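Just one protein chain is left out here, and the rest sit where they should.
And now, chain A:
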Amino acid sequence: MTKIFVTAYAETPVSRARVDKGEKKLTIEQYYAWALNMVLEQTGLSLSDFRGIGVGVTGSAYPRAEIWSAEVVQNLGLEPRLLLRGDHGGANGAALLVAGALAIQAGYVDHFLILGADTPMNITGEAALTWRYELDYLMPVGMMGPNSMAAMMMQRQIHQYGYKPEHYGKISVSQRENASKNPNAYFRTPLKMEEYLNSPLISDPLRMLDICPFVNGGFALLLSRDTVAKKVTDKLVKVAGFGSWHNLDASNSLKDITTTGVKNAVKQALEMSGIKLKDIGLFNAYDDYTPVVIMQLEDAGFCEKGKAGKFLEETDITYRGELPLNTGGGLLSYGQAGMAGGMHHLVEAVRQQRGEAGERQVKDLRYSLVTSVGALEHGGTFINNYAIIFGGE
């Protein structure tokens, strides 16, 4: 079977567009251009080398043209054979990676370039459009968007499994330590548990430091077929396996709001890659909220459902630890670049697999697992669930 390798990656420094603090306020078009330029610089390739490849573009939080992917390639001077746009929320990057890998395996393209950028900090006035169900049945009763939904999941976790604030805090504090070694991250000042516990309640039991902050940023990943990958780079990172599942338990009106479809996705990804969970040396889990990280720890199988509290008490989850988790700081500390946010977890895993993570490099890393969730579900958790495994020969 065709092997697929990641042959380039890019991640721009992020900004909260605080011009008063000397931060840059760039447009989404600039972040796309910057991310692509980083790929060209890293690989030495030129735009003409990308004629006839596949390109995947993430959606954006601020309403863009309905035909957004076309505008992106026109702006950038790309001439692809296949052009896809993700609309999978937090799972945008992973969904495009799976689609791109399938397109390469099918023989349709040799390379697939995933570009993701978003600038939620530039939104003024008109808010992003949201789901019809949220407009009709959530907002009128006083729900305040994703924060309120994540808070309900967390409340139920606490009720069912007895988790303590310190369990959620450990994720926030550990990821900040990782971020302190990532020059691209927005929040790099180390955090104490006390600061977590003192951070204000936003939507009980969710605290400010359980919630990822928005940033502006851009990313890229280049996937290449085995026969041409070596022409791009010697630093090949194999896509060892992937899995996905949507709308788990679709017709159940009373879902378990502490479980995601990540359990199905990870099972598929492990089967495809032929490895066991114990072979995984790094885990990047989508972390818009700390309770969502806990669900993925359980659903991936690192601990039993309901046992994440004990697991977190006993496990060092920093880049130095037994299970390095969100080694780049995650969305909680690096920041969430809107609809492109989930690219961070993928790019960081690739960087680690190449041994290019600097001070936060995980030692003797063989395999990395990235799980992504996206699209909050009415009365449940997330509709889109993905797992990607990198590593191996």
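The criterion applied here is as follows: contacts are C-beta pairs under 8 Å (C-beta built on N, C-alpha and C of every residue); 3 or more make two chains touch, one makes a residue touch a chain; residues count from 1.
As a convention for this text, contacts and distances are computed from a predicted model.
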The chain missing from this complex carries, among "Amidohydrolase-related domain-containing protein", "ATP-binding cassette domain-containing protein", "Zn-ribbon domain-containing OB-fold protein" or "ABC transporter permease subunit", the UniProt name "Zn-ribbon domain-containing OB-fold protein"
One chain is left out of this view; which of A:Met1, A:Ala65 or A:Ala250 touches it in the full complex?
A:Ala250
Based on the whole complex, identify which of A:Asp20, A:Glu66 or A:Asp136 touches the chain you can't see.
A:Asp136
Touch list for chain A against the chain that is not drawn:
127, 132-133, 135-145, 147-148, 151-153, 155-156, 159, 200-206, 250-251, 253-255, 257, 378-379
